[in-house]
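Apart from one protein chain that is not included, each protein chain of the complex appears where it belongs.
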Amino acid sequence: MNDFAQSFATALDLITAADAVLVHTVALSLGVSGAACLFGAGFGLLGGAWLAVARFPGHRALVTLLNTLLALPSVVVGLVVYLLLSRSGPLGSWGILFTPSAMVIAQTILVVPLVAALTRQLVGDSLRDGGDQLRSMGAGALTCALLMLLHDRWAVLTVLLTAFGRAIAEVGAVMIVGGNIAGVTRVMTTSIALETSKGDLALALALGIVLLGVVGVINMLIGVAQRGRGSALAGAR
Amino acid sequence: MDIGMNLRTVSRRAAVGLGLAGLLALTAPAHAQERFIVMASTTSTEQSGLFPHLLPAFKAATGIDVRVVAVGTGQALDMGRRGDADLLFVHDKTAEDKFVADGFGLKRSDVMYNDFVLIGPATDPAGVKGKDITAALAKLGASGAGFISRGDKSGTHAAELRYWKAAGVDTPVGKVAGYKECGCGMGPALNIASSSDAYVLADRGTWLSFKNRAKLAVLVEGDTRLFNQYGVIVVNPARHPHTKTALAQAFADWIVSAPGQATVASYKIGGEQLFFANAKP
Partner (left out) sequence: MNSATLLRLTDVSVHFGPVRALRHVGLQVNRGDFVALIGANGSGKTTLLRLLHGLVAFDGSREVLDATATQVMVFQRPFMLRLSAINNLHVALWLARVPSAERAARAAQALQRVGLAELRDRPARALSGGELQRLALARAWAVRPQILFLDEPTASLDPSAKKEVEALLAGFAAEGMTLVMSTHNLGQAKRLATRVVYLDQGTVRVDLPTDRFFSKVAGASSDARADLFLKGALTWTLE
């Protein structure tokens, strides 16, 4: 218990001191995972919506594959992306291994199946309710799916928050493709891993608390924005 | 409120957001014009804290940034073979010589050495304390006390296996009663030893920086066989033309030169020197 109390105190000290290295590390975490979430949202929302409307031979197999990818270990994604981006690999000429770009790519790959699978479920359920009506009103398959994304926007937001959580909390992928280089690719989770392996458990835990705190503040801001939308766009159940 | 206009506004904002985020995350490669090299080194070297002491001195002398990717020795050598690093700074002479012989590196130069120490519970249930590592491991093997091995093909792991062999145990896995492999770095191995009152072979650097000692203490040290030699190798541009050979060579030259060696020797933890500079002139 003493460890936890000490760590909380350390966390508060770190935050108030706003040490430059810490600020940079937090900013990089948010930037990499935020970017991955945005790209993941783009591919995942469209992919999931398309899967909800499209029907073709092999559709069920694709959905099974997608659901399986939900369990992709982050370290496996990191390894695959490393092999792709390595100088000896097919995309070596891009020269982005051990840079934040590689980390964004790895986390995007991690996040897309999550967003797609959940979106497919959401949109599929809504289409069962109102697909006929929208079709009858003249909406094509893709338009139906996009309208349902608008219809389910709060659920979609939760999906994106889940994706962001998955990205910012993972350490396996960014460690391998980023290399945990101080000041360049060191993010919160890899810092925590490093301090743990150095035996500085109190600091590691404190960094963990800081990370949770930052994500907590972001969620609070989203909550405030949600309540502020009492306008015509906000829907009742 | 026109829904069509709403969709347009939303998508415009999303596009701007995406663009900004992309820019933010992708600024690193834009600094490709910066003078930097990627150096593959080991986790134990990083955890010793040497780099924050050494690299700024190098940058001041040459203006070159060194980006250290710290992994196990095996992975570091693999990085060199793949061309993902510009130079290597590891401590496994046998593997390093093979690396050069296979044509992946230009030439290997001695830089410094630190030493390994046998760590264990201060009460020393296996009675290994002394100056002879071979005798100590022989006693440990017979006693059935717990021993944590890194088991990760690192330089430390390779050294550990050599000492066991010298003590008459060819492959300790399965043969030594309390022997456990964790497949992990030096820090985590020390963590496990500290929480399970086991013995572990560690490099002095990581030990000195290790903050979770519990009841552990140094039991065997000073045996010359425990000395751990570091070498620097520039990756062969014939194999990987894209590597920054000139900049990497600048580091290799600096670290074996007088100022580089002095910087290495001046690194201390708690007043104790960690690394002993021994580059051949």
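Per-chain residue numbering starts at 1, and chain names A and B are given in the order in which the chains are listed.
The working rule: a residue touches a chain if its C-beta (ideal position, glycine included) is under 8 Å from a C-beta of that chain, and two chains touch if they have at least 3 such contacts.
What you are looking at is a predicted structure, and each value in this text was computed from that prediction instead of being measured.
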item	value
Residue of A:L150, A:I209 or A:I222 touching the missing chain in the full complex	A:L150
Per the touch definition above, residue among A:T64, A:S93 or A:Q133 touching the missing chain	A:Q133
Chain A, residues in touch with the chain not shown (by the definition above)	129-130, 132-139, 143, 147, 150-153, 231-237
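The criterion applied here is as follows: only the chains that are shown with their structure count from here on.
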item	value
For chain A paired with chain B, centre-to-centre distance based on mean C-alpha positions, whole Å	31
Residue ranges of chain A in contact with chain B within the complex	31-32, 34-35, 38-39, 42, 86-89, 92, 95-101, 103-104, 150, 179-182, 184-185, 194, 196-201, 232-233
Residues on chain B engaged by chain A in the complex (per definition of touch)	1, 6-7, 14, 17-18, 21-22, 24-29, 32, 38, 43, 47, 51-52, 67-71, 81-84, 184-188, 190-191, 194, 206, 209-213, 240, 242
